[in-house]
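Below you'll find the structure I mean.
The complex is shown incomplete by one protein chain, all other protein chains being positioned as in the whole.
All chains are identified by letter, namely A and B, in their written order; residue positions are counted from 1 within each chain.
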Amino acid sequence: MTREELIIPENRIYGKPTLMNETPMHYCPGCSHGVVHKLVAEIIEEMGMEEDTIAICPVGCAVFAYRYVDVDWIEASHGRAPACASAIKRLWPNKLVFTYQGDGDMACIGTGETIHALNRGENIAMIFINNAIYGMTGGQMAPTTLMGMKTATCPYGRQADLHGYPLHITDLAVNLEGTCYVTRQAVNTVANIRKAKKAIRQAFENSMNKKGTSLVEIVSTCSSGWKMTPEQANQWMVDNMFPYYPLGDLKNTIVE
Amino acid sequence: MENGQKDIVLLKGNEVIAKAAIRYGYDGFFGYPITPQSEVLETLAVDKPWETTGMVVLQAESELASINMLYGAGCTGKLVFTSSSSPGIALMQEGISYMAGNELPGVIVSVGRGGPGLGTIQPGQADYYQAVYGGGNGDYHTIVLAPNSVQEMSDCMGKAAELTFKWRMPVIVLSDGMLGQMMETVELPPYRPRRTDEEIGKQCPWATNGIGLKNRKYNFMSTLEFDPAVMEERNQKMAAKYRQVEAEEVDYELYRVDDDTEYLIVAYGISSRISMKAIDLLQETGIKIGMLRPKTLWPFPNKIISQLSERIKSILCVEQCEGQMINDVRLATEGQATVFHSGRSGGMVSSPMEVVEDFKSMARERMSNNWPKGYWMK
Partner (left out) sequence: MAKMRGAIVVDIERCKGCNLCTIACPLHLVTLSSTVNHKGYNYAEQTNWEACNGCTSCAIVCPDGCITVYRKKEE
């Protein structure tokens, strides 16, 4: 078999999902956002929800998410995506409504909206990209920045007396009665990407089945913010982030 | 709700806001309790419109959340409203700017109280600037309607629903604690059905609700532009729309103004009701005084004020604050008439006699000083 004989449409088994358009993404090389965007596009396509999805992106690196995945998107003001999504899901109960937020958006400026949307059990899915840093504004301290981790606004490392402690918003979500599914995933390896996809898919299905709020945290890298190569960033995440933010389901009330 | 009839009832202004919204086919309410407007949400909670018209009612965790719920709903083409009072509206300013920036529909009812800060829970009109000029960032306007009776509270909910979609911009209904709390008879409108999803799809092809996505490019709502030239274009487009609104939507009412009117009161909302009594008292003593009441504060009735200024002696601007609308009145006179302030503030409300006294001191000042036309005096 020649290469030309192999590369024909009927042999195509994997590629960029059709819902993801040709616009080049603005993310830095190796950014976890791209993988999660791809998963979101794949899942919406697989669920056949293209005409029934309302996606809400945050302020942060994913502010331009609407440019890449061909569904209707709303860019919320900083931190308010859960409030925005709550209203939309209640007004459009048959739509798939999800938020896509970073750590600063979800766990800092928007903590109030996050906690209350989770606690009301809004039938929405929330995707939470936690890379422990503010990427878009240039690498400042995030609510989830690890102790000792250096950022532009804690250049000597995060210290409890100066900066307080990292906020475990996902762990908080577990204790709220409105949440049905709380999980922490990563997209650094093929196996983890497959698990993350399954988790997002379940979160989306929970939204459609009106089971309550689902929160999918994706422990992510920010190679530019962390000042590493994508490869080093993945390794650093495994060595430092995973012990602090261990992967796996934290809560799942859905009995299969 | 099936009779399709108007109903005449005796109700508080705040209760009427809720009942009128249900009848005008609003899709949702999102709000947070604050005195003196809490009866809006309370009435909705009692009436349970979600069981009849399907209207969504949600008590949000804050005014920040309420306005962003409004923002989300507006993005999808739904007709929704929130209501709050002065400090709550202050918290909403960012969201209003985002709604204006994305040219979204949404109705915000402001039941004003005394300020600044927590201020008082008594009626106030110190939030004229807040409503008309806004505290959100950027080049934007909102339409501001100013009812002066419980009946108009009801009517404004209908008018706001119409204008907010016609012009794709947020509409503020600027009321005050007195209008919100006082009871009057009111004719409630007949029930109007909420729009179906198909109707929303047709009416709002710009909305981000997924409808018809397979046959169109995706829609998005974003206020962020990296290219300043594009941002400027957006601003220019909005500015052109605002000029059109100014040309078409000015609304006002004249009270006892005729060809030989010598003095004019300009007042909106509750101050106009107080002023009407003061004008009646003054007319009994032979003084030729009338009132112009702006029913829209933005766009402001500049033209009629300018026209009247040509032939009257002076203007008394009555408002329950230390003087905010007075500056717009002065601009509108184009220097042709002297404008004086009358009003209480911080939750205190003028009596008609106080307005009469302020008029008399204005007239005395005017007689004892030979001011050139257009001299400004507070």
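Just so we're on the same page, a contact is a pair of C-beta atoms (placed from the backbone, for glycine too) under 8 Å apart; a residue touches a chain by one contact, two chains touch by 3 or more.
No experiment lies behind these values; they were computed from the predicted model shown.
Engineer: Can you list the shown chains that the omitted chain is in contact with?
Structural biologist: So, spelled out: the chain left out of view touches A.
Engineer: Looking at the full complex, which residue from A:15, A:48, A:155 or A:243 touches the chain that isn't shown here?
Structural biologist: Going through A:15, A:48, A:155 or A:243 one by one, A:15 is the residue touching the chain not shown.
Engineer: For the chain left out of this view, which of A:34, A:112 or A:178 touches it?
Structural biologist: The one listed residue touching the chain not shown is A:34.
Engineer: So which of A:7, A:160 or A:255 would be touching the chain we can't see?
Structural biologist: Only one listed residue reaches the unshown chain, and that is A:7.
Engineer: Tell me, which residues in chain A touch the chain that this view leaves out?
Structural biologist: 1, 3, 6-8, 11-17, 20, 22, 24-25, 27-35, 38, 187, 189-190, 193-194, 229-231, 234
Just so we're on the same page, only the chains that are shown with their structure count from here on.
Engineer: Between chain A and chain B, what is the separation of their C-alpha centroids in Å?
Structural biologist: 40
Engineer: Enumerate the contact residues on chain B facing chain A in the complex.
Structural biologist: 27-28, 30, 56, 58, 60-62, 64-66, 68-73, 75-76, 78, 80, 94-95, 98, 207-214, 217-224
Engineer: What does chain A use to touch chain B in their complex?
Structural biologist: Touching chain B from chain A are residues 50-54, 56, 59, 63-64, 66-67, 70-77, 80, 83-88, 90-92, 95, 112-113, 116.
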